[in-house]
Structures are given as structure tokens and as C-alpha cells.
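The other protein chains are all here in position, but one chain of the complex has been omitted.
Here the chain labels run A and B in written order, and each chain numbers its own residues starting at 1.
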Amino acid sequence: MIKYSVIGKATRNIDGVAKVTGEARYTFDMTLPGMLYGKLLRSPHPHARIISIDTSEAERLPGVKVVITGKDTPGGKYGPWRRFPELMDEEVLATTKIRFIGDAVAAVAATHEDIAKKALELIKVKYELLPAVFNPVEAAKDDAPQIHDGVENNINITRHIEWGDVDKAFKIADYVREDRYELTSQSHVPLEVHDALASFDKSNGRLTVWTSTQSPYYVQLGLADALKMREGDIRVIKPHVGGAFGGKISTYPEQICAALLSMKTGKPVKIVLNREEEFAVTRRRTPMYVATKIGAKKDGTIVAKEVKVISDGGAYTALGSTALYLMGTYSNFPYKIPNYRFDGCRVYTNNNPSSAMRGFGGPQAVYISETQIDRLAHDIGIDPIVIRRKNGMTPHYVVPGQATIESCGLHECIDKVEQKVKKWGKLPKYQGVGMVCYGFMCGGIFNWINTPYAFSGAMVRVNVDGTVDLFIQASDIGQGSNTALAMICAEELGISLMDIRLHVADTGITPVDLGAWGSRQTFMTGNAVKAAAAEIKRKLMDVARIKLGENIVYDLEAKNGRIYLALRPERGYSYYSIVKDAIKYNDGEALIGTGHYTPHGKGMVSPAFTFGAQAVKVEVDIETGRVKLLDIVTAHDCGQVINPPAVRGQVEGATHMAAGYGLTEELISEDGLVLNASLAYYKILRYRDMPHITTLEVHTHEPEGPFGAKEAGEGLTTPTAAAIANAVYHAVGVEINSNPLTAERVFKALKKNRAT
Amino acid sequence: MKKTLELTVNGEHYEVLVEPKTLLVDVLRDQLGLKGAKRGCDSGSCGACTVLLNGKPVHSCSILALQANGGEILTIEGLADGPNLHPIQEAFLDHWALQCGFCTPGQIIAAKALLDENPNPTEEEVKIAMNGHICRCTGYNMITEAILDAAKRLQEARR
Partner (left out) sequence: MSYHCPVCRKISPDPMDLARHFLGQNDSKHKDWLKTKGLSYGQIVILQVTEFGNKGYETLAEIFEKEAKVGD
């Protein structure tokens, strides 16, 4: 067992003092001298042609500085998919038609937010209403209204994954079952809404944008495309972010319009969404209609699985295509399935776009897979834990054509959770336990933005005064990546965490990083940081070795402010005297190390995977259908833990979001209008709804990860909804094939069960 | 027409001109530069704007500034004693009871109000008192633990 000096030890959040004192500044808090306030006018219709827009009355309102519409933008389309330009289907402001309730058609900048709001009311838009469609199955029919020109049947993308011979395997299986599911939409609900502050400098044609984002780099590129500017003339800075969860991963109208308004007025312009906009017009989790078939031998060995999915894409591609792809990937995790077929298609509808949300297709996949496997176990007459053990992935397993699993602690996770479940003992009536297994990626090998740069970069500068500057573009959105990455740097360099000064998430000074998505920061940026620090450490060790004059077989160590012989610690030098020497010996050049990381030779999905098991205990009130969460235990294999409380924080936070997906959260819309666009009506679980959560660590070592580390941010969003559904199934015998398991759904299912 | 508002905030006396419709949270943030209290929603549902008004926790987004006229307000910026953090702030840091931090000022102020009134709460009492605060990052339990630990630290300090 390796002993580390920094990593693996509980460490306070390095941004913590700023946050607990109220000093931390979010884009939401920022102001600049002379700043104007921007607002977006949004379409009240789900599908319509724009006949005319009259902004004259709005322009005359005192305090209004400029009003822009589609004709005032550089034109063309933009979106995250530089790799496949036909999928870049968004306009900054709609020019000829709008495609969902909330599509932006105009923007206003005024001296006060209230004046900007008033100006919106004075803009007159004439629409020609078009027939709209909201269900993806309906939208794919030949007679459905066409939402995007040239896209027949509104089919946005299709995905096919196949190995083995599924049809043959089903024929010889002892047990086969089919299940169909309808999975609903969920909203990210970050506490800080989407916002942007843009400032255009007319003297040099350069733009600076501060925004609440998961990826300053993606915003920079999106702005460059939409504004037809050079990327380098745009600087995107991420201040503290009040949560993102997948909803702030791309470039959005408020960012582009703030920039345009600033260009036109010569003043900084800030646009902040309100909470209703946050719910109704930003992205959401991808709803899916799923048919799944599984075949097994009588001893529980799975022989084949087939999954068919239609997803509701909403009005634009966004990153909903990746969510569909990952649905196909995760629907065979974490089991060894010799014959597999996945077919999915994403269909445009006139709802708001569905895109990335924490879990990224994983919660959907685990829901259908883990509820089905429980029922299969019941059909066969074997224990649900036994069937999971029988088929669970193991280290070095190859997922055909997709990925190689190196480290895999799945079975240890199952063992630990099983022990805890046994301690819960025999349960009273109407209580039940549901257990679920999952696997998740450590960042995706996806380059939708088509960047030539490495996926993560880092720069480290070690100074003679005992301070170290670490430059990273990784985005801390609350998960604690600033702290984890600084810890990795300190560990590799052999210095104290307190000596590190972070420079983060500023495209003007930090090296390219794809940002926080797919749970990639600790793993991918961690590798880049470790490489940068290792480069410096090598230089320092070379200098120390020469000065010590010992035989090269003797190892050196760097720890506690010294560099010394490992076997004779008294023989060494102060760390920073060696730093000074290294600089002097190199003609005074500053001591800078750079590192980067892009996965290579790691298949099509991810360079590494985490695994886990979770059990949830519930009690069902059969009078009302209300489900109460009583206890949750999770065992998560994230390789080497970098910062233990941060991992626990991620487990518990992700469990809360996943429990919401399973129990109370549903973005309800009718004819394209979101009906519960308020925290009063969109039900987030509260203090009293969350039970005790036990997190059990399973330690493996992932050779590809920094110090053997893996992810702990998104994988945990995948199991809980399914575990709740399984627990309810075991408690009261109802099979529910949709989510969330609201009291009404459970009540209706109980009533139906009693009737049959 | 603007009216004069008098407030004592974190021990300092202020006199500002406000419109009758101005909310307390906007005065604190925009006119006094105290950005700790946040607007997280438009329905009084999240608790991120919580400050103490005359010792009681209130949603500053749901109070007109003039309703607080003459009152004493404590915001998150007034909790630490110079460079010395309050035990609740220390406990939050030690227990990783914050992640993105956007809800944190409101949570800490509400925790202070709870512990001022009930210095030795049970876990259930903490959850009931804090139930009006939404956190999207932590799942709440680590915050509850921090508050219970803060209660212990405050009791130690009193001895």
C-alpha cells in the first residue's frame, strides 16, 4: 500500500473560505462600470414562421440602448458539433422560424433590468403558426410537421451497436423477457441560473465573456463560430459556478447575445435568466421510449440483450446525440453480454432541446437494465445478487468493439453492499430493498468540437520563493476539481498544498481543457497536471543528483520542503535551493513544466471505468402510494481516492439527484409548454426526504489514471432511481415502467395489482 | 418616488434611498455590495437569500426593503470576526458541507439562527429547521453533520 503525503487525506476545499464568507464571486454577482442589462425575447409558440418583427417602439423606450434581432447577427448556424457540421443547427436569434416555446427572437440592452423587461413587451412579432409535434414517435411519421429544413421525418441521428448474434442467442435462451419503458425528463436546477457578462473592446476588437459554464473552451469556440471571430480574440473566463450538472456545457443564446449587445453599444452587457427560463428554455435530460429484451440460461447467465430507443430530442441537436450513444453503451454495463444489439434514434420535436445531464444516458440505461434484471431473476427463481455476480464484469474484460475494462472493483462492491443489506435483516411489511450495479466512464473519448488540441493541458511554474503556480482550464463547478488537481500537483512535486496558487478556467491564460463533463477532470486533467509536475520534478532531481554526487542507483525523494536521498534522508537540500539552482543552471530560464493528456488506444468510449453497487431501503404507504427512502448504501470503486470528503460529497450529491429522478422530479410539459417551471412545483428532495447514506470505498488501482484514480462525479447519478424502483417492487410487488415513482404512479399501480 | 431606508447591517449603520418596490435582497446586494445572499429562485422556495433580520432568519427576496426599515441585519459577511471564522463556518469547511457554494451563505445564516435558538439540536431538529433550504450539490447530510458539529464547538467555546 503506497503512502502518499497529500492525496488520500481529507483536505478542505481550497475555495472554501471564499464560499463560507460570501466573498466568492459568481457571474451572477459581477458588475462592471457602465454595465447594461440584457434580456431575451422568446417565442410563445412551439412552431411558427416569423413574418415580421417591429422593434421601433422598444427602441424608443428611455433607457433602451439597442434592440437586435436575427438580421443583426452575423448569420449562419452554430452548435457544439464542429465535427459534423450538418448537426450545427442553432441560430443566435431566429431569423425565419422558431421551433420551441422559448426560442430566442430578439435581445435588448438597457440601463436597468426593469427597462429591458419592459422593452421586451414593446417588441411586436408577427408569427404564422405552424403545426407542432411533441412526441418523438409522432414526429418521425411521414405526415409530421418538418422542424428543420432538409431533415426528413425529423430524424436527427441514429445509433447502432451490435456484436455477436443476438437473434440466434434468443432462440436458444431458457428465459426471455421483454419490457417497455417511458422515461421522463429532468431539469438540472443549478442554484445559479444561466448568466453571462460580455465586454467588447472596440480599440482592439477583442471580446471578454464571464459566464457560469462547465467549459470555457467550448464557449470560446461557440462564440467564435456564432460571431465569426477568431477564437483567440475571444477570452472566456469562468468565475465560481453555482452548479451546472451538464446544463452549462455548451454555448447559449444569452452568452452570444450579451457579446453582440456589447459590440453594438460599446458597453459591458449582462444577461441573467430568471428561474422560469431556467426550467423552461434551457436544456433538459433526454426523455426516452425504450424496448428492451433479455435472454438468459436457467443458471442466470445472460446470453443476449437487445435495446431499442427513441429519444425526444427537442428542437435542436445539442448534445442529446451523445446521451443516446451512451444509452447504448451503458445498457450492457456492467455485465458480460456475449450478444448485444442497440438501436436508437433521436427525433426532433417542438419541445425545448434535450442534451447532457449528469449521468449522460447512464440513469436511463441503468433504470431499464437494473429493473429488468431483477424481474428476470424473479422469473428464473434466483437471487438478484447472485444473477449480478454471475454476469458482472471483471478486470481486463473487453467490451467488443467498444472498450477494455482495466481496473474493476465491481465484485468487491457487490460483496460490501451485500454485507450491509444482510445487516438490515428481515424487513417489516411494505418495506423493501432494491439493489443495483453500475459502471461509468472517466471522461469520454468524444471530440464533438473537433479540436486539434489535447483534451487536457496543464502548466506548472515553480518559483524560487516557495510558491508554485498551477495553470489549468479545468472547471470547478462545485465538485472540488480545483482542490483535487492542486493535490495531485503537490503530491507529484513533493510540496505542500498551501504553496500552490491556482490560475483556472481562463482561455486567455490557461491551456486548453475540454471542461467538466463525463466526469473527466480528476482523471484527464489530473493526468496532465501530473505530467507537468513530473517534468519539473525530473529537472529538480537531476540537479539534486549532481549536487549530491551519489551513484545513480540511489533514489531521491521530495517531501516536506526537502529533496534528499531516500535511504539517507539527512543527505539532501532544501527544495527551493534546488529550484534556484535549476534556474541558474539553465541561464535563468523560469522553471516551467507542461503536460497534456488525450486517451490513445483506449477504444471508443472511455480510457477507464468506475464500478459500483448500491442498495436502497424504502417503505411504501399503500394508502397513498408515497414512497419513503429509509436507508442507502453505496460501494464505489473509484481507484485511488484523491480527496475522501470530496468523493463522499459527490456520492451523496449524485444520489440526491438520482433519487429525484426516481421519486419526484419530472419536467412536465403539454403542447410544448413546461407546466412546472418553478421550484414550487418542480419537486426537489429536501433535507427531510433524504435518508442516511453510507459510502463504502473499494480500492483498486487504475493504471491509466493519475496515481491510479478514477471518477466519482457522475457514475453515482445512475443507480438510485433503479434501486428505488426495485425496492418498491420487492416491497409491494408492483412493476412500474416509467419514472419518477410519484405517489400517484405507485398508487395507480397498487390499485391495478389489487384488481388483477 | 424613492424613500429613505435605514438599516444596521453587520453592525454598520446605512441610510439609502430606495423605491418602495425594492426587495431587501437587492438593497443588500446592489446598493451595499454584500453579494453573499443570492437569489436562487423567484418563488421563495430555495433559501439562498436568507439573512437574519432582528435575529430571525428571513427570505430577503420576499421582503420589501422598507419593511425592514430600522432593523438589524446579519448577512454572511458579518459572521466572521475579522480573520477568525465563526465555528459554523469552520465546521462547514471541515465537513465538506459545501460544493458549489451558491446556497452556502443562506445555509450558514439559517444554521446560526437555529443554534442561537436551540444550542443543542437533535439531527431531526436540524433537518426540520433547514428543510427550507435547497442544495443541489451535497444531498444535505454533510451539512447536517457540520451543523451538529458546530453546535458542539459552540458549546465548548462557552465553557
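Here are a few things to note about the model shown:
What we mean here is this: a contact is a pair of C-beta atoms (placed from the backbone, for glycine too) under 8 Å apart; a residue touches a chain by one contact, two chains touch by 3 or more.
Everything quoted here is computed from the prediction, not taken from an experiment.
The chain not shown here makes contact, within the complete complex, with A.
The hidden chain makes contact, of the residues A:10, A:137 or A:566, with A:137. From the options A:158, A:450 or A:560, the residue with contact to the unseen chain in the full assembly is A:158. Checked against the full complex, the candidates A:29, A:277 or A:306 give a single residue touching the omitted chain, namely A:306.
Within subunit A, the residues in touch with the undisplayed chain are 84, 86, 137, 140-142, 150, 152-155, 157-158, 160, 167, 178, 291, 293, 306, 308-310, 341, 343-345.
Keep this in mind: only the chains that are shown with their structure count from here on.
Look at where the CA atoms of subunit A average out and do the same for subunit B: the two points lie 30 Å apart. Listed in rising order, the residues of subunit B touching subunit A in the complex are 29, 34-43, 45-46, 48, 75-77, 79-80, 85, 89, 92-96, 98-105, 108, 126-128, 130-142, 144. If you check the complex, the residues on subunit A that touch subunit B are 10, 12-13, 15-26, 28-29, 189-192, 240-243, 245, 274-276, 477-480, 645-646, 648-649, 652-657, 678-680, 684, 686-688, 690, 692-693.
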